[in-house]
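Missing here: one protein chain of the complex. Every other protein chain is in place.
The chains carry the letters A, B and C, assigned in the order they are written, with residues numbered from 1 in each.
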Amino acid sequence: MNLRRLPLYVTIAIFVLAFLLCWLQFPRILSTRVVGNLLTDNAYLGIAAVGMTLVILSGGIDLSVGSVIAFSGVFIAVLLRDTGMHPLAAFALLLMVTTAFGAAQGALIHGLAMPAFIVTLAGMFLARGIAYLLTLDSIPIDHPFFETLQRAYWLMPGKGRFTLLGAVMLLAVAGGMLLAHRTRFGTNVFALGGGEATARMMGVPIGQTTVLIYAFSGFMAGLAGIVFAVYTAAGYPLATVGVELNAIAAVVIGGTLLSGGSGTVLGTLFGVLTMGLIQTYIVFDGTLSSWWTKIVIGLLLFLFIVLQKGLLTIGAARRAA
Amino acid sequence: VGFSQIGSESGWRAAETTVTQQEAEARGIDLQFSDAQQKQENQIAAVRSFVAQGVDAILLAPVVATGWDAVLEEAKEAEIPVVLLDRMVDSDPSLYLTAVGSDLVHEGEVAGQWLAEQVGEEPCRVVELQGTTGSSPAIDRAQGFRNGIEGHANIEIVQSQTGDFTRAQGKTVMEAFLQAENGGADICALYAHNDDMAVGAIQAIKEAGLKPGEDILVVSIDAVPDIFQAMAAGEANATVELTPNMAGPAFDALQAYWDNGTEPEKFIQTESKLYTQADDPQGEYDRRKGLGY
Amino acid sequence: MLLHARGLTKRFPGTVALDNVEFGLAAGEVHALLGENGAGKSTLIKCLTGAYRRDGGEILLDGRAVDPQSTAHAQELGIGTVYQEVNLLPNLTVAENLTLGRQPRRLGLVSRRAMRSLAREMLDGYGLSIDVDRDLGAYSVAVQQIIAIARAVHLSGKVLILDEPTASLDAREVALLFDVVRGLRERGLGIVFVSHFLDQVFAISDRITVLRNGRHVATTEAASLDRVRLINLMLGRELAEETSHNHGRREAGAELLRAEGLGRRGRITPFDLTIRSGEVIGMAGLLGSGRTETAEVLFGATAPDSGTVRDAKGPLDLSTPARAIAAGFGFAPEDRKTDGIIGDLTVRENIALALQAHRGWARPIPRAEQRRMADEYIRRLDIRTPGAEKPVGLLSGGNQQKVILARWLAMNPRFLILDEPTRGIDVGAHAEVLRLINEMVSSGMSLLVISSELEELVAVSDRVIVVRDRRHVAELAGQAITTEAIVNAIAAPEAKQEARA
């Protein structure tokens, strides 16, 4: 076993363990409904987190994700309201816009040697600000094509729904896995995360890679925006505040090192599912007041991270021995 | 019954949660509470979980109007009645049992009409503290107020900024307004989209050496306890009530529906009552204090 | 000329690293580039390969002007380089490091299998038996060095540049490397070779270019030069005296420390070690044999899980470096880039750091005092820097090493561990370090010196510990310390324990 895979296994193990514990308390949690919900409700987060994984693997960070998702919804809603465009055309246009937005962030980060945290923080303000300029209202989308997308699901035994949105997320994860682990670009991303100066000396095209990474994250955020727009059938400039932090947390819980250079895309999927599980558990519990909800989420987060850390340390020690 | 609450972003919201819990307890209803922390995505997930859990009914205080079709359909398929609290959704009315709430635009109108009456023909420069940019109360209450003062050319909204529904921002923004309007001498009235911002603004006015309630009229919406205290001290002039007891009518409607399938009306409107300094503010304060505002 | 640089100039704030330098490399030759620490060798190489943007001059490849913008560009031009600091990525696997940028693909996706076999092929002939799928970071500096060389060789279509490739290699590995280099020379490549090991330089080079203070001093046939002339060219002055053997010069002092059963599972087998005051203990062994681990356990860098260390007053707490320092220990680590220097801080701050940490944050060393200390050590160790306020990361490799030595000298510890103290240090400084070691010892300090250079160990040590396979296998003392004896102890499975004099 390669040591670098250990965090992934630990993440999966923790998720399974947590699911079992939840199941002991609420037997209903082990139903296709809950599993279906877990995939559907976290689809946009999962997609955004795949983009975030690549960014973090390269040693960067992208805080603009949540705002870009909100912008995407508004953009699509406004386009569909004001023009006769087909949603697919709107999607394509949007993906171009968000990809360009991401690329621009990457170009600034590389070209002016500014920290990613700050550039994308400004990007976060900018994307949401533009969403405000487009509309202040929440705009409903009632296009028949949207209903088709929303209704596209496979009814699993036990009434659970495996929706198109969930499928898109799984595809995005698969695509992310290929990109990160099986392409030259992916290796360059890891190289960048291992040390920019060294990567440069080894001949990695730093600038091009950086721009591509953030463009990819922008693309994924756009895709997440589309999924979110389908999910809610609306565009709302105030939506998905703070999603970037959830995405970062999911990536880290998924075993990716925040300082870059080490991690897996598959782990991110389990990070997302773990966060979703925490949410589900709290709703199932249903007795927590607002504040206890926050405290318990924090505690569970803490528990996951410490457990992960502990298992990793033990694993590493065992291997060294 | 599952209750998906928006969050606990304001005192009013906290009071609504408390009152809902009290009402449920009084009726012997087992309430599953879920706090969405101001996020629609969390609310949708919560409603889905309620459906998966198989609750008997769902109370939903939607954070936005749009985007509920799919999940409401799911609830409908599972034959779980949904009652909306205090805010509306854009979906087809067949997807929910009923909605309990006040009319946000109407609240703004009441406030605007009060001001129009109050100043008569005098010219009046109004500053407006808006709610969170893009939120439906902010949009509707702004609109309503403009409706209310329509036809009174002497009343002019000269400054309008968001105070995010919070006390601190209310105070900060009011300070800027005072700066911008000649130290406040040019301001005749303040309209705040909620009481919390008004309370913050009142402090700013006092610190600028002016008398709120006299030099600058203060009108706001919600009727939380602290604004009554200010009214009692003569520092605020009027507030429009938004009752936190949305759950009472909702449970009544649900009960009737469970008992004999009575379909309630699609919209149960609560009253938007105007309170002024003449309405025993101290008494109102004492009455509301314990409600968890 | 295959590669020709004319009038190359490179300025850094406060330094002219290269001043109008001329350098020509012919096809089919090994061209040594020599000079003291900070002479500008690495800078010249970085300018040639696009890692730095030069301030003036031109570069001709095959008679055509080229302008490498980046190392990637240089690679495309057929110039493969091993930079002085091992420049590979510890978080990638060995195979990924070797093939980065050129991974074999199938249908657009990297083919792991083809990548693995390409990597193995590239490592062929270097005598490594390693798993190319493991992270590079799991291997020692030496192994990484070899991998870096293999990568550069693979990339070099025309020119191979090696900046101190042998610093962390042992004799056998150097021999293997030279075989590879000779093979490439046969094939008509031009090879630039930088080293401070003059024997190696004479063994492999056809021509030699000497730089001094950023200026070109001379280029001559290697055969026409002898050691002394070469050293004079590099230093621009006569080297004072060659250090000599010290056998029997020192009286063993009283027992200072005694380690019993000290060890850590998976790192180093428990060992006993007695250290007397005013003596130098040398430590020899192959790469990866566990010498660094011994040092780290002694210094608390990795907490031991068995054994004790005591001095005359009783047991010592060595659980963290800070405690070890409090007990009068010091440790100059082998990997100075990651374990030694604080790159962004100044020379002054780096020198004062250990002393300051020891005094605690509330008792700052006055700035004037820091300055005085820094200036003194810059002078005493001949640290080449424009001033004490230069960030240490910008100094040349050898000078960084001296700064770390200065840090510990400022502490005046009773027991100092030096892990490869002369690695990457030029002849002048080399003699200087050895002189320093003698000086420290005569002032009563005890030292543990880890080195891959056996002559050096023989020259300075009162006793030599030989380490193999993570255990201490032999101890030599007095007249028994000879290179042959050490080599025998390293090689012979049943080392003669009776060498204990």
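The definition used in the following text is that contacts are C-beta pairs under 8 Å (C-beta built on N, C-alpha and C of every residue); 3 or more make two chains touch, one makes a residue touch a chain.
Convention: contacts and distances are computed from a predicted model.
Chemist: From the names "CoA transferase subunit A", "ABC transporter permease", "Alpha-ketoacid dehydrogenase subunit beta" or "Acyl carrier protein", which one matches the UniProt record for the unseen chain?
Modeler: Of the names offered in "CoA transferase subunit A", "ABC transporter permease", "Alpha-ketoacid dehydrogenase subunit beta" or "Acyl carrier protein", the absent chain's UniProt record gives "ABC transporter permease".
Chemist: Using the touch definition from the header, name the shown chains in contact with the chain that isn't displayed.
Modeler: Across the whole assembly, the hidden chain touches A, B, C.
Chemist: Which of these, B:Q22, B:T133, B:Q255 or B:Q277, touches the one chain of the complex that we don't see?
Modeler: Candidates B:Q22, B:T133, B:Q255 or B:Q277; residue touching the omitted chain: B:T133.
Chemist: Looking at B:D86, B:D164, B:E235 or B:E284, which residue reaches the missing chain?
Modeler: B:D164
Chemist: Among C:N213, C:Q356, C:N412 or C:T482, single out the residue that touches the unshown chain.
Modeler: Residue touching the chain left out of view: C:Q356.
Chemist: Tell me which residue among B:E207, B:E263 or B:D286 touches the hidden chain in the full complex.
Modeler: B:E207
Chemist: Sort through C:D19, C:E76 or C:D206 and give me the one touching the missing partner chain.
Modeler: C:E76
Chemist: When the complex is taken as a whole, what residues of subunit C touch the one chain not shown?
Modeler: 61, 64-67, 76-78, 102, 155, 157-158, 299, 301, 320-322, 325-326, 331, 333, 338-345, 349, 352-354, 356-365, 407
Chemist: Name every residue on subunit A in touch with the hidden partner chain.
Modeler: The list for subunit A reads 108, 111-115, 117-119, 121-123, 125-126, 128-130, 132-133, 136, 245, 248-249, 252, 257-259, 289-299, 301-302, 305-306, 309.
Chemist: Touching the hidden chain in the full complex, which residues of subunit B are there? Just list them.
Modeler: Touch set of subunit B with respect to the missing chain: 7-11, 14, 17-18, 130, 133-134, 159-162, 164, 166-169, 171-173, 175-177, 179-180, 183, 196, 199-200, 203, 207-209, 226, 292-293.
The rule is simple: only the chains that are shown with their structure count from here on.
Chemist: Can the chain contact pattern be summarised as a line, a ring, a star, a complete graph, or none of these (other)?
Modeler: line
Chemist: What chain lies closest to the overall centre, CA atoms only?
Modeler: A
Chemist: Which chains share more C-beta contacts than any other pair?
Modeler: Counting C-beta pairs in contact for each chain pair, the top pair is A-B.
Chemist: Which integer distance in Å separates the CA centroid of subunit A from that of subunit B?
Modeler: Result: the chain centres lie 33 Å from each other.
Chemist: Counting only Cα atoms for the centres, state how far subunit A is from subunit C in Å.
Modeler: Going by mean C-alpha positions, subunit A sits 44 Å from subunit C.
Chemist: Two or more other chains touching the same residue: where does that happen in subunit A?
Modeler: none
Chemist: Which residue numbers or ranges of subunit B touch two or more of the other chains?
Modeler: Subunit B, residues with two or more chain partners: not present.
Chemist: Given the complex with subunit C, which residues does subunit A contribute to the contact?
Modeler: Result: residues 2-4, 178, 182-184, 186-188, 190-191, 193-195, 198-205, 261-262, 320-321 of subunit A touch subunit C.
Chemist: Can you name the residues of subunit C that touch subunit A in the complex?
Modeler: Touching subunit A from subunit C are residues 51, 70-72, 74-75, 83, 87-92, 96-97, 100-101, 103, 105, 108-110, 133-135, 138, 151, 155, 265-267.
Chemist: Name, in rising order, each residue of subunit B that touches subunit A in their complex.
Modeler: Spelled out, the residues of subunit B in touch with subunit A are 2, 5, 7-8, 14, 17, 31-35, 37-42, 44-46, 48-54, 64-70, 90, 132-136, 138-139.
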